[in-house]
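As you look at this complex, bear in mind that one protein chain is not there, while each of the others sits in place.
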Amino acid sequence: MISDPATSLTSAVLAPAVDDDQLLHVSLGPQHPSTHGVFRMNVVLDGETVVRLKPVFGYLHRNHEKIAEGTSYLASMPYTDRLDYICPLSNNWAYARAVEKLAGIEVPERAEFIRVILAELTRLINHTAFAGFILGDMGAWGSALMYAFREREKILDLFEELTGARMMANFMRFGGCRNDLPDGWSAKVSKLVDEYGPFLDEMEKFLVGNEILLSRTLNVGSLPKEVLINGGITGPMLRAAGVPYDIRKVDPYGIYERFDFRIPLGATGDCYDRIMIRFLEMRESLKILHQALDQLPDGSFIHPKAKIRNFKPPLGEAYARIEGPKGELGFHLISDGSTRPYRYRIRPPSFINLTLIEDMCLGLDLADVVVILGSIDIVLGEVDR
Amino acid sequence: MGIDFQLAEDMKSQGVHVTSFESLVNWGRASSLWPLQFGLACCAIEMIAATMARYDMARFGAEVFRPSPRQADLMIVAGTVTKKMAPQVVRLYNQMAEPKYVIAMGACAISGGPFKDGYNVLKGIDRFIPVDVVIPGCPPRPEALLDGLLTLRAKIAREKLLGKHRARHANPDGTAAFPVPEFGAHDLEPTANREIWNPPAIVRDAEGGEA
Partner (left out) sequence: MTAEHLTPEDRQSPDSLSPPDRESPDSLASPDRESPDSLAAAVLARLRTAFPRAGVSLRTNPGPAVQHSLLVSPADLCDVCRFLRDTPDLAFDFLSNVSGVDWPDPSKADAVAAPADEQGTPAAAAGFLEVIYHLYSTRRRIGPLVLRVRTADRLSGVQIPSVVAVFRSAEFQEREIFDLYGVEFTGHPDLRRILMWDEFQDHPMRKDYVAPDDYEYEPTPHAAVLEKAQRHYVQP
């Protein structure tokens, strides 16, 4: 029983049993095949057991916030693509929402539908790629990722047709989207959505009950719910531990209230739950996509009075958040009434989900660290910004 | 070199291939590049996509990504190099065995790209290590990476092993290791390797045009 959820397990658990000079110090990263980019962990091992783990950040600190404070609001939109570069369109949405909240801009219904469709397609990309990457971390390097990227390419083709770019979409605008859907685009999405279910069946067949996967992930890296909430963990990581907290439900934005979907929950929050919860979320995303495509209304894709040039939000501040594929993605903006944001702050889910990584890894083997890191699902563009 | 082209063709029909030693060595090097598995940022995702089923970099003999610099001969700098990361990139480059080649993939690796105004962003990896091929784009499409790879192969095929213009790795006086910058109080020290990087010093008039 934890009396205070903020109490660090670090100090309480596992004071090293041997002298410090008997311990092995390993610097994992920033160049390491399993650290998902340029993340670094300083790990101290007693034999094979982790007794200390300190993450080191900043190897991809690209000063996005500083650059954004020196430029206009709209000029930051392409930079948000490069935050979590697996899912640019979710980042677009989070930023557009924050500015819309800051300036009180309405979004037409059709634009909300387009946004939901794009955000859920992005969730599919993220979770599929996640499955490929974490299996690579467990030793199945290449084959699982090959399947994941096969499906990703199909979605990227749709994005390219719509936005002109495979990855860096720069698509959302304050008050809507940049352009309307091309002819026949939604029919292509419907086809993809229909074919995605069988792909997930196929992928799950490989994973569920796979002996290696089970032995690598079961009971690895779970923490009590209260500790996770207190540590700021959000997204699939939190729901895998059984906390029903999905911003699409608890603080609905856009038009999510109109759709019928469920929030899958895990039981223990170990790495197995974290993998499986993402598969279940993809099923729910498909449900949302089906409904959104069926109900897609006609109308304007951007608010007719949306201002592009010389856009000046009124004085004030706003914090807006969405349920990104990795967790709560928030933007905190302060406007001093000029064309440039006075303060532009990103609340990055990948970064804050790493808060408890040491607590998750203590007492486990070094090989488990790699799986736990993979299950957190970080993207360094967002961790370091 | 002076191989009689007609004679070589005649012999080829007999199953005897005649070539220069230089071409043979370069052909071997160009056809089996082993890139360093080294992703920095967004471009790394497109680099992975280039190795996957649709673009299939294996067709060009460069799909064996090695996690260790000791086993690699091609460094694809895929993404933004920050000042905090720059010493590690140079160190990794120094650890690679000659002959070694560098592809700067994407706007950030070339010049800082969209993040050029950042205080922690290195304005191009060519400030510290020599770059063979640059691939513009943000991020470049996988096809662009394949094109860059083919450009590098063509460059390797033209390399001289002897003579005044021989390649760096064929020159006993050539250096394989470049100075690693140190972290300073405000910036990297030094901010660039002036022996390999010298931007044109131009004088501008008051309007910023070239005088």
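Just so it is clear, A and B label the chains in written order, and each chain counts residues from 1 on its own.
The rule is short, and it goes like this: a contact is a pair of C-beta atoms (placed from the backbone, for glycine too) under 8 Å apart; a residue touches a chain by one contact, two chains touch by 3 or more.
This is a predicted model, so every value here is computed, not measured.
Engineer: Of the listed residues A:88, A:108, A:264 or A:325, which contacts the missing chain in the full complex?
Structural biologist: A:264
Engineer: For the chain left off this view, which of A:32, A:178, A:290 or A:332 is in contact with it?
Structural biologist: A:332
Engineer: Return the single residue from B:17, B:165 or B:186 that touches the missing chain.
Structural biologist: B:186
Engineer: Just the residue numbers, please: which parts of chain B touch the chain that's not shown?
Structural biologist: Its contact residues with the unshown chain are 84, 111-112, 116-120, 123-124, 183-187, 191-192, 199-200, 202-206, 208, 211.
Engineer: Considering the whole complex rather than only what is displayed, give the residues of chain A touching the chain that is not shown.
Structural biologist: 5-6, 8, 57-58, 61, 63, 65-66, 70-71, 101-104, 201, 204, 208-209, 214, 218-219, 226-227, 229-234, 242-246, 249-252, 261-268, 270, 272-273, 276-277, 280, 283, 313-321, 328, 330, 332, 334-336, 342-343, 345, 347, 351-352, 354-356, 384
The working rule: only the chains that are shown with their structure count from here on.
Engineer: What is the distance, in whole Å, between the centres of chain A and chain B, each centre taken as the mean of its C-alpha atoms?
Structural biologist: 32
Engineer: Can you list the chain A residues touching chain B in their complex?
Structural biologist: 30-33, 37-38, 58-64, 66-67, 70, 78-79, 82, 85-86, 145-146, 149-150, 152-153, 166-168, 380-381, 384
Engineer: For the complex, which residues does chain B have touching chain A?
Structural biologist: 37-42, 44-46, 48-49, 52-54, 67, 69, 79-80, 82, 84-85, 88, 92, 114-115, 117-121, 138-139, 141
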